[in-house]
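Could you have a look at this structure, given as structure tokens, before my questions?
Up next, chain A:
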Amino acid sequence: MPQLTDLLFYAFAGLTLLFGFLCVANPLSRNPVTSAMFLVLTIISMAGLFVLLHAFFLAAVQILVYAGAVMVLFLFVIMLLDLKEEERRKLNAIAVGLGSVAVLGLAGVLLRALIQAKPVIAAGTQPVEGSTKELGRILFQSYLLPFEILSILLLVAMVGVILLSKKELK
Partner candidate 1 sequence: MLENLFIDPTFQFVLFSAAKIAVVFGVVMTFVAYAVLVERKVSAFIQDRVGPNRTAPPLALKIPVLGRFLQRCGIFQPMADGLKFILKEDFTPAYVRTIYFWIAPAISVIPAFLTLAVIPFGSTLGKQQMVIADLNVGILYTFGIVSLGVYGIVLAGWASNSKYPFLGGIRSSAQMISYEIAMGMSVVSLFLIVGDLNLSKLIQWQADNGWLVLYQPVAFVIFLVSAFAETNRLPFDLPESETELVGGYHTEYSSMKFALFFLGEYANMIASSAMMVTLFFGGWSLPFLGKPADSLLGGLVHIGIFIAKMIVLMVVFIWVRWMLPRFRYDQLMDLGWRRFIPIALLNIVLTALGVALFNR
Partner candidate 2 sequence: MTKVVDRSPLNFYERTYLPALVEGFKVTARHFVRSVKGENTATDLGDGYYPEVPWRVEGGYRGAPYLVRDQEGATKCVSCQLCEFICPPKAIKITPPGPEAGPADRPNAEKMPREFEINMLRCIFCGLCQEVCPEEAIFLQQHYSLSGLSREEMIYNKEKLLKLGGVHAGIQKWKHKLEEAKEQESFPVNVG
């Protein structure tokens, strides 16, 4: 008999894929706002997957940052630009070719990882109880340098945006 968590995993995974698909290629509506809303739903279902992995912190941050802030800004921009229904563009041979190469490559990498993967939980390790303390310790002790580099990257991006959005440069 399947466990409840297994059922939930399949439910959330299925929803994530479904919403993701509807976000990219919705057969019913080509409206950008609809796509954005499906992206929000994708993010929320992914947060559900994180909860199943006992990563409560990641789940909360996922919703807080992506669904709550980033996507609202997306929506803001879409509405301000007043995008009409996107037109169906003609398929570009080069784009299709490059796109399928990229997709196939990614799929290959994923498949290889799946085949080589060994069940981890079976080894008897206790799932980490999504402790924020643990996460903080790992981030600020083992991975301090990458973390700080990422912060600086974000800062650089921010300064760049401010510089670009200023009309007159002196």
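What we mean here is this: a contact is a pair of C-beta atoms (placed from the backbone, for glycine too) under 8 Å apart; a residue touches a chain by one contact, two chains touch by 3 or more; residues count from 1.
Quick note on selection: all candidates are chains of the complex that A comes from, given by their letters.
Computed from a predicted model, the values in this text were never measured in an experiment.
> Touching chain A in this complex, which is it: 1 or 2?
Candidate 1 is the one in contact with chain A.
> Which residues, counting only chain A, touch candidate 1 once they are in their complex?
33, 37, 40, 56-57, 60-61, 63-64, 67-69, 72-73, 75-76, 79-80, 129-132
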